[in-house]
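I am attaching a structure below and will ask some questions about it afterwards.
In this view, the complex is presented without one of its protein chains, the others remaining in place.
Then we have chain A:
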Amino acid sequence: MDQLQLLLEGFAGALTPMNLLWVLLGCLIGTAVGVLPGLGSSMAVALLLPMTFALDPTAAFILFAGVYFGGLFGDSTMGILMNTPGQASAIASTFEGHAMAKAGRAPQALAIAAIGAFLGGIVSAVAVTFAAPALAEFAANFGPAEFFALALLAFGAISSVVADSVVKGLTSLVLGLVLATVGVDPISGAERFTFGSMYLFDGVSLVVVVVGMLALGEVLKVATRIHRDPKPEQLGAPGSRKFLSKREFKDAAPAWARGAGIGLPFGVIPVGGAEVPTFLSYDVERRLDRRRRDPQFGKGAPRGLAGPEAAGNATTGMAMGALLALGLPVSATAAIMLAAFRQYGIQPGPLLFDTSADLVWPLLASFFIAMVVLLLINLPFAQLWAKLLLIPPPYLYAGIVVFCGLGIYATSPSMFDLLFFLGIGCLAFLMRRYAVPVAPLLIGMVLGPLAETSMRDALLGSNGDYSVFVAGPIPIVLYVLLLVVVAFKVRQVVVTRSRRDV
């Protein structure tokens, strides 16, 4: 029970008044951005990234963890009340959740969502605590060929799963990889694609790209459509009973457990975050529901809400484990966290548990604290959070852009970076407008250097013999996994096409 001992020490580190304040602040910010439609926790983490440099790393990551999980608690609130999910991971919860609200059971739906998110998060935090060190130990003997296979798996999975077309996903990925090659080549020392500009000598700033892609691009997209899309309607019908009855609790309990079980493994499979597992869990619950005597789906089935909520948070928590132990980001938000680690000169990966134990264990402990805090601020007050919609949208978006400007200027005070940032924002707008996903670009940019150096190191070590990439058992397993993901996607495309033809 080594981990338990370390975790308890972590709690001691995390339970200082200052760190508790950061957890609370992170949870509040995360819930707020989760509740507001269109803002995701990835955008919040991106905007906070430049501003946390004044903090020490532990405080910064505790804050990020709060935002990260808070987004997943808040995103279902709007989905349930107004049928507008706060971010993609809440879409699956919206179907039955909104149906429950329409049936006058909004408080029950909000409670089921909050408890589901809490349970999923706790299960994953426990899993990370015990599995991540083992995972790190396993990954400690990874060589260049293994890391290259891992990066390739991440690239293939994210670009095939996130987009409606694989071509668009790969395009986004290639753009990200190209951005990552700018600057001095670490192996040969050659200057690449700087075109003589001293601003590009150190490469393209990840902060500029991340904030531009996620925040400015989103605001541009919203601005061009806000007068034209129909406004969602607030469902102002709060139910009479405030809390869950024992029977409802019992009804939802198995779905929570199944959801968490489905969500956990997806934390280490890079398919772009919690979207896939939430839909998978929704599908499982629907199939099970059809076999019951009185099918509830469509009329507001608590299980159809409980499953996806638990799955979403289980994936998110486990993804943090994969990030810490392997240095592998599975979603855009995780990619930004990885960038944040690097800003502090910390490299997540197998060695992290040895070199930065004083950071890792308080961070893991803060997961547990964040879950409790989030349950406390979401369970009784979900209806209050809905009041955030009273902020006039022009001020909300104008505020976001001003904070973008502040963040970019604080990290690199130059007109060049501000203009480059505007360019990235316009690119992000173009991509969003034509349904090209931005997550592969971010993953590509973050993992690009790892992919390139491990590929070249492997080839340097083998004197240019390409068979080095399939020499060990681990790379082969990873490539097979990649094939499985791609085959899954192909099947999905074929199925939707043949359905359309019928």
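Some points to look at:
By our rule, a residue touches a chain if its C-beta (ideal position, glycine included) is under 8 Å from a C-beta of that chain, and two chains touch if they have at least 3 such contacts; residues count from 1.
By definition in this document, contacts and distances are computed from a predicted model.
Per the UniProt record, the chain missing from the shown structure is "Tripartite tricarboxylate transporter TctB", taken from the list "(2Fe-2S)-binding protein", "Threonine synthase", "Tripartite tricarboxylate transporter TctB" or "Allophanate hydrolase". Across A:Ile187, A:Leu351 or A:Val494, the residue that sits in touch with the chain not pictured is A:Ile187. Only one of A:Leu288, A:Val372, A:Leu459 or A:Val486 touches the chain withheld from this view, namely A:Leu459.
Remark: the omitted chain is touched by one listed residue; of A:Leu49, A:Leu135 or A:Val222 this is A:Val222. Touch with the chain that is not drawn comes from one residue among A:Leu384, A:Ala410, A:Ile476 or A:Val495, which is A:Ala410. Touching the chain that is not shown, out of A:Val33, A:Ile158, A:Ala365 or A:Leu427: A:Leu427 (per the contact rule at the top).
Mapped onto chain A, the interface with the missing chain covers residues 51, 54, 165, 167-168, 170-171, 174-175, 177-178, 181, 185, 187-193, 195, 216, 219-220, 222-228, 392-395, 397-399, 401-403, 405-406, 409-410, 413, 415, 418-419, 421-422, 425-427, 429-431, 433-434, 436, 452, 455-456, 459-460, 464.
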